[in-house]
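Note that this complex is displayed minus one protein chain, with the remaining chains in position.
Entry: subunit A
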Amino acid sequence: MSDTRKVTIKAFRFNAETDYLPYYKQYEMEVGKDELILDLLNRIKWEHDGSFSYRRSCRHGICGACAIKVNGRATLACKQNAMELLDLFDNELVFEPSSKKRAVKDMIIDKKDFWDKHAAVQPYVVADIDPHPEHETKQSIEEFNKFLDSDLCIQCGACHYSCPALEANPDYLGPAALNAAYRFTVDTRDNAGKERLELTAEPGVGVWDCVKCFECAEACPKEINPIEKITKLHNMQFEQGVAKSNVATRHAEGFVRSIKKHGFLDEADIVVYSEGYLGMYKHLKTAMKMMKAGKIHWNDGLPWVDNVPKSKNLDEIQKLIEISQTNKL
């Protein structure tokens, strides 16, 4: 088998100063088995078009500057072997900036939104420091392990610009900022944990707007798994009494109530419980359609009146909830 492959690259081209619309330009090249995506970016610039623009710096997967999308996949160009992507996408690669709508020139984007959100969570230890300390502020291994690798984030923006919730709701903090919020909130040397948790609990902004698609976990080149930290922040809001009763928190907590009663989730009741009777009006039209189609059924009695099937051995489930539940709304 040959160590090289003939590749067609379609690169997103746009210069905000001269172009009205972006366009794609095609480049053909023979790619070697050890070449990285960054090598291909360099070859476009050095061998085809000197005006082609992209960011690069450390070339060691540390600075995060060269994050782009290849065939829609978040990619840290200096870390990603080109052949691996060719195996996945045949011999055609599409290079695009991490966010097309934030493109300034070719692969270069304006990351202001990313940095604004990063700054909003106070991504540093907030503490009154004694200017003349007598000893170091030590952390135990156990305390350090609670970071769960969240401190390995290189701020490349791969998760941020892959997050569909952020795309739909620009106010959402997004996975990178929430990962940073987690990292400093669990830091035992920090005093701003409650303030950060309150921010992450805010509807429309914080963790409750995560759509749980796991795109961030897939996109992260450092395998940090931001959604794992988002789940931890959810839990911490309840543990530390920061969670306020609203549709999102009642929805999460309502699962316990429902499972305790039936083993299963009572799908109709959870909507009523989460929204409240007044909030239910929004769903009446859909509920009527579902009833008409048989999706909300009358087989065992009135909908919303305790008519869902029950798990066998329900008493076991109830006992496990009683002895394992650690949080309260």
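In this text, a residue touches a chain if its C-beta (ideal position, glycine included) is under 8 Å from a C-beta of that chain, and two chains touch if they have at least 3 such contacts; residues count from 1.
Basically, contacts and distances are computed from a predicted model.
Chain not shown in the complex: UniProt lists it as "Heterodisulfide reductase subunit B", one of "Heterodisulfide reductase subunit B", "Peptide/nickel transport system substrate-binding protein", "Predicted inactivated Zn-dependent protease" or "MioC protein".
Considering the whole complex, the residue from A:N42, A:Q122, A:Q240 or A:S258 that touches the absent chain is A:S258. Interface note: of A:C63, A:V104, A:A120 or A:A217, the residue touching the hidden chain in the full complex is A:A217. Where subunit A meets the chain that is not shown, the touching residues are 71-73, 88-89, 164-165, 168-169, 172, 203-204, 207-215, 217-218, 223, 225, 231-232, 234-235, 238, 246-249, 251-253, 255-256, 258-259, 263-268, 271, 274-275, 282, 285-286, 289-290, 292-297, 308-309, 311-313, 316-317, 319-321, 323-327, 329.
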